[in-house]
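First the structure, in the form of structure tokens, and then the observations on it.
All protein chains but one are shown at their positions in the complex.
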Amino acid sequence: MQAFFHQLLSGIAIGSIYAAVALALVMIFKATHQVNFAQGELAMFSTYIALTLIHLGVPYPIAFVLTICSSFVIGVAIERLIMRPFRHAPPLTPVIVFIGLLIGINGLAGWQFSPVSQSFPSPFPDHAWYGTTYLSPHEIGMIAVTLIVLGIVFAFFRYTKLGLAMRAAAENPASSRLVGIRVGWMLALGWGLASALGSVAGMMAAPIVSLDPNMMGQILLYAFAAALLGGIDNPWGAPIGGFLIGITENLAGAYVVGEKLKLPLALAVIILVLLFKPSGLFGRTVVVRV
Amino acid sequence: MTALLELQNVDASYGNTQVLRGVTLSVEEGGLVALLGANGAGKTTTLRAICNMGLHVRGEIRLAGKRIDGQATESIVRQGVGHVPEGRGTFLSLSVEENLRLGAYLRRDRKVSDDFERVFGYFPVLRQRIQQQAGTLSGGEQQMLAIARALMSRPRLLLLDEPSFGLAPILVQEIFKILRVINKEENMAMLLVEQNARLALDLVNHVFLLETGRVVTSGPPQQIAADESVRRAYLGQ
Partner (left out) sequence: MVTESAAISSPVRARRVTPFTGVVVALLVIAVVAPFALSGFRVLQLTHIVIYAVAVLGLNLLTGFSGQISLGNGAFWALGSYTGVILLTYCGVPYWATPVASGAVCFILGYLFGRVATRLEGLYLALGTFALAIATPQILKLDAFEKWTGGSQGVVMSKPRSPIAALDDDQWLYLFCLLVAIILFTVAWNIVRGRTGRALSALRDHPIAAGTLTIDTLAYKSITFGVSAMYTGIAGGLSAIVTGFISPDSFPIFLSIQLLVGGVLGGIASIFGTLFGAAFIELVPDLAKSLSDSAPAVLYGVLLIVCMKVMPGGVAGLAYRTRSWLIHRSSHRSSHRIRT
């Protein structure tokens, strides 16, 4: 029974990473109707920035905040400089651009930082008072940080003027312009936020999976599954999907299919969701008007 | 006196299809003007050209003497133009309150709550529905919401694209009455595009008639109504 709880809670912990990345994917999808295939690489790159700062002697909390800020700026810059010129392109073109970003950022990380796997520190000490038999302090910290960050993001969208403007711009760009919203900049902000979210996920995941340029590949796949499960256009569904996938992955891996089949399991989830309920658990069914 | 809105020889096209050919019209400060014409005459296109919404515009468009053609929609709106678009453009997944707040997006001053009151004064039903999701409102309520949203920014000029569309005549009369009140009390100029000429003629004090992208007649509503050929062609609807 103890083992079961351990798996369950661990699943929630790793699910928090998927939740954050899934939310980032959904944010960009809602605003642009495109899937950011390079989301994982952006998160990984930001994590390297954090590591560099830490190695330079910057205290972790400051490095954390600086990384989030720089990640935000990078996201905005990518949208303005790289994605914006392609906003009127045929649908296949942005996919190649994302691929170019994916390959380029991956290579950039390996070049600028290091292609070799490195360890990344956790801000939560190994033997903190809040450690339990079921969860390590880092895992508890992960869940806490993710919930706090998710809370901040949701409060931002719900209660601030800018958040409202971003929601409006994603839903109806034409009407948004008619009330004076600069839709282009709202897109850029969305990218910035998504990138910042991804950086948090990266910094939380790195102590567990250790930092190397390919660290986010698998996480991205799980995040896709989570986003689809929650409804690719539903920001509330994404985190729920993330936690569900985390739990399912852990429990299934431990009791049903074994470690090796965890990735194909994610694939199976994706395909099943796409087949039977493409709008996910909470998404709106897409009706195509003929 | 310079007109508030002036279009001089405006051409407009969607891609390769030209819709407006040399449109010239004007709206005075505090004026109440209707743009009439048959289906496809270019009425909606004219309003979209004024706000530069996704088409190619040539010619001159001036707001209070300043050229606005070629500017981004957001900038044009910033200068005091409110636009209630075709199809209302409501943010369907957001609440009534959020829609109205968005209408006031450009307002920097703190009096926005006063504007809520003002708008509820014109459309009391919105107060009752304030937290409701906009997509669940009836057609008439959505139309009121769309107009209210445009009013929130206190525009100098209000563009309305077929506010009567899909609404029962009684409702349309009520809305038009409110428009007249707003025009009087706030000296807000209005340019109204309408398919339903009869109701529009009762409301406005000047009419432009559009036919295949050109202004063919203009004048006070009584004159337009009295013109036999015009009546046969357009008002018999």
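Note that the chains take the letters A and B in the order they are written out, and that residue 1 is the start of every chain.
In this section, a residue touches a chain if its C-beta (ideal position, glycine included) is under 8 Å from a C-beta of that chain, and two chains touch if they have at least 3 such contacts.
Remember, predicted model here, so these are calculated numbers, not experimental data.
Chemist: List the displayed chains that the omitted chain touches in the full complex.
Modeler: Looking at the complete complex, the unshown chain comes into contact with A.
Chemist: Using the touch definition up top, pick the residue from A:A31, A:L51, A:I105 or A:I247 that touches the left-out chain.
Modeler: A:I105
Chemist: So which of A:P85, A:P125 or A:G151 would be touching the chain we can't see?
Modeler: Once the missing chain is taken into account, the touching residue is A:P85.
Chemist: For a quick check of understanding: of A:L8, A:V58 or A:L267, which residue touches the chain that isn't displayed?
Modeler: The single option touching the absent chain is A:L267.
Chemist: What is the set of chain A residues that contact the non-displayed chain in the whole complex?
Modeler: Against the missing chain, chain A presents residues 33-35, 37, 82, 85-86, 89-93, 95-97, 99-108, 110-111, 217-218, 221, 224-225, 228, 260-261, 263-264, 266-267, 270-271, 274-275, 278, 288, 290.
In this section, only the chains that are shown with their structure count from here on.
Chemist: Report, in whole Å, the distance between the mean C-alpha point of chain A and the mean C-alpha point of chain B.
Modeler: The mean C-alpha positions of chain A and chain B differ by 43 Å.
Chemist: Can you list the residues on chain B that touch chain A in the complex?
Modeler: On the chain B side, the touching residues are 51, 53-54, 72-74, 77-78, 83, 85, 89-94, 98, 101-103, 105-106, 149-150, 153.
Chemist: In the complex of these two chains, what residues of chain A are touching chain B?
Modeler: Residues 161, 164-165, 167-168, 171-172, 174-183 of chain A touch chain B in their complex.
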